[in-house]
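As you look at this complex, bear in mind that one protein chain is not there, while each of the others sits in place.
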Amino acid sequence: MTLGIDLQGSFVDALTGLGLPAGAAKASWLPLPMTLILIAATVSIFVTVWLERKISAAAQQRIGPEFAGPLGVLQAAADGLKLLVKEDITPAKTDPWLFTLGPAIVVIPVFLSFLVVPFGQNMVITDLGVGIFLWIALSSVTPIGLLMAGYSSNNKYSLLGGLRAAAQSISYEIPLALAVLAVVMMSNSLSTVDIVNQQAGYGILGWNIWRQPIGFLIFWIAALAECERLPFDLPEAEEELVAGYQTEYSGMRFGLFYVGSYVNLVLSALLVAVLYLGGWELPVSIGAIASVIGVSESTPWLQIVAAAAGIFMTLAKAYLLVFIAILLRWTVPRVRIDQLLDLGWKFLLPIALVNLLVTAALKLTFPIAFGG
Amino acid sequence: MNLAEGVQIVSFGILSLMVIGAALGVVLLSNIVHSAFLLGMVFASISGLYILLNAGFVAAAQILVYVGAVNILILFGIMLVNKQQDFVPLPNAWLGKLATAAVCGGLFALLSTMVLGTTWAISTEAAAGDGSVVLIGMHLFSDFLLPFELASVLLLIALVGAIILARREFIPDEQPGDPQPEGLKLPERPRDLVAVGSAPPDGDA
Partner (left out) sequence: MLNFLKQVGDYAKETAQSAKFIGQGLSVTFDHMRRRPVTVQYPYEKLIPSERYRGRIHFEFDKCISCEVCVRVCPINLPVVDWEFNKATKKKTLNHYSIDFGVCIFCGNCVEYCPTNCLSMTEEYELAAYDRHELNYDSVAMGRLPYKVTQDPMVTPLRELAYLPKGVMSPHDLPAGSRRAGKMPEEILDELEAAKEPADQAASDKG
């Protein structure tokens, strides 16, 4: 197994070489990946918003933003700036504390979940043992923020939107967790890095999507529902609920919801890539490429190229899924609330259970192919 | 004391303060929704304590189950119950409060003596850490199999009970001769339109 580049190790070594105690060197490493991921997540919002606008425009035979920066790439920045300087209104008879806390509680878990998203063998903030389970746990916190926002707004639409959002989140969490469980069962570990490593070695053929096609679909549908993306955007359905729990929000507090929803979409896409599409693995395994070129796998330049390719692959897969999500948005009409709950409880849940059982059976029958 | 220990002590202090403060808020605040949200904070802070104890899985499970499910159900319950009850000042309210204070104080004293009386020894075994998932799984399916299954049966019973309560068949049907209550009539939609023909018992239609 390749170890890849150990950035942390080299950084700590370099600092201790400069005469710093080992503990301080390690502590000074800590904020670096976190800041990097924060910046990456923020940039990903810009990219996703731009993609959303441009792809939506293309699907509707429009042009989309084109004056803010080349091809309108700075449109998201302009939007963000507008939200920053916009007046932040707290409507009458709201609950000011909950009204302020709500958006924060929606956003914080989403950003925290980036802790476990790997971009490469060592390109992960922490390779936690509970890994993917942490994400499931954190994503279950979000509805509290939504309920908070909905309750404190002093608005019927907000309250209904908040309740819908919470109902939707807790219903779709179960098939989501079951789909993840099937993957975890095959890789014998909750850690995201282990899950990717278990798919490594055979290039595109080793990816989980071939072994878990149903799980992949369940996960993707449930992830879309968790992100409140269009076929399932009931909590903010404009035609029924004005804007759901966001109705009374303006300025940066609304901006937090906006940021949260887009980061959540990117996060879900990244996790689908990690769980089902081989994470940072290339369609052809690095080992095979190395043997074709005739260099050892531990050659420094090959490792650097592999790390860069890994980050690129992860992002490419994630953004492919974002693209599909945007395309779905303009294809599939919104479901009704009863259809939504029907789909979650009566369709996805039983199928996820059957998928789990079948995976367990296959694991016992073919331990080689299904991670014995 | 090195860096890691300092961080641990400081975060322990902060987390304990959060747990105690939020718990007091749950009990003392008059707005029930605030109490419910603070309950979520109590659960989250406890999960922070679990992380300090190197039990990541338990911490995540705590967040998933207590914050993500139990607390949300409580909030749902509060927000969907539309009962406005005016506060009626009781004549001898101080008596009840006194009794509550006495019981709570007694409980606190009991627990304090228990805490002080126990000789606490820190286990010399290394914490399981990331391996705890495997250990928990093995314990659940060996020594704790019976309690585990009993707990799941209990949950199943609760689930069935909830379904029975929510099922419509158990609401007594009206007899044809019964006078219809005025409040349940829909003026614009006659009832006969629904029962044009009954579906055949087999699904061959």
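Residue numbering begins at 1 within each chain, and the chains themselves are lettered A and B in the order written.
FYI, a contact is a pair of C-beta atoms (placed from the backbone, for glycine too) under 8 Å apart; a residue touches a chain by one contact, two chains touch by 3 or more.
Computed from a prediction, not measured in an experiment: that's the story for all the values here.
Asks: Looking at A:62, A:86, A:156 or A:336, which makes contact with the chain not pictured?
Replies: Considering the complete complex, A:62 is the one touching the chain left out.
Asks: Can you tell me which of A:10, A:298 or A:331 touches the chain that was removed from the display?
Replies: From the options A:10, A:298 or A:331, the contact with the absent chain belongs to A:331.
Asks: Go through chain A and note every residue touching the omitted chain.
Replies: Residues touching the hidden chain, for chain A, are 55, 57-63, 327-328, 330-332, 347.
In this section, only the chains that are shown with their structure count from here on.
Asks: Can you give the whole-Å distance between the Cα centres of chain A and chain B?
Replies: So the centroids are 28 Å from each other.
Asks: Quick check: in the complex, which residue numbers of chain A touch chain B?
Replies: By the definition above, chain A touches chain B via 23-24, 27, 95, 98, 128-130, 133-134, 136-138, 140-141, 143-144, 147-148, 151, 159, 162-163, 166-167, 170, 173, 190-191.
Asks: With touch defined as at the start, can you tell me which chain B residues reach chain A in the complex?
Replies: Touching chain A: residues 2-4, 33-34, 37, 40, 44, 56-57, 60-61, 63-64, 67-69, 71-72, 75-76, 79-80, 129-133 of chain B.
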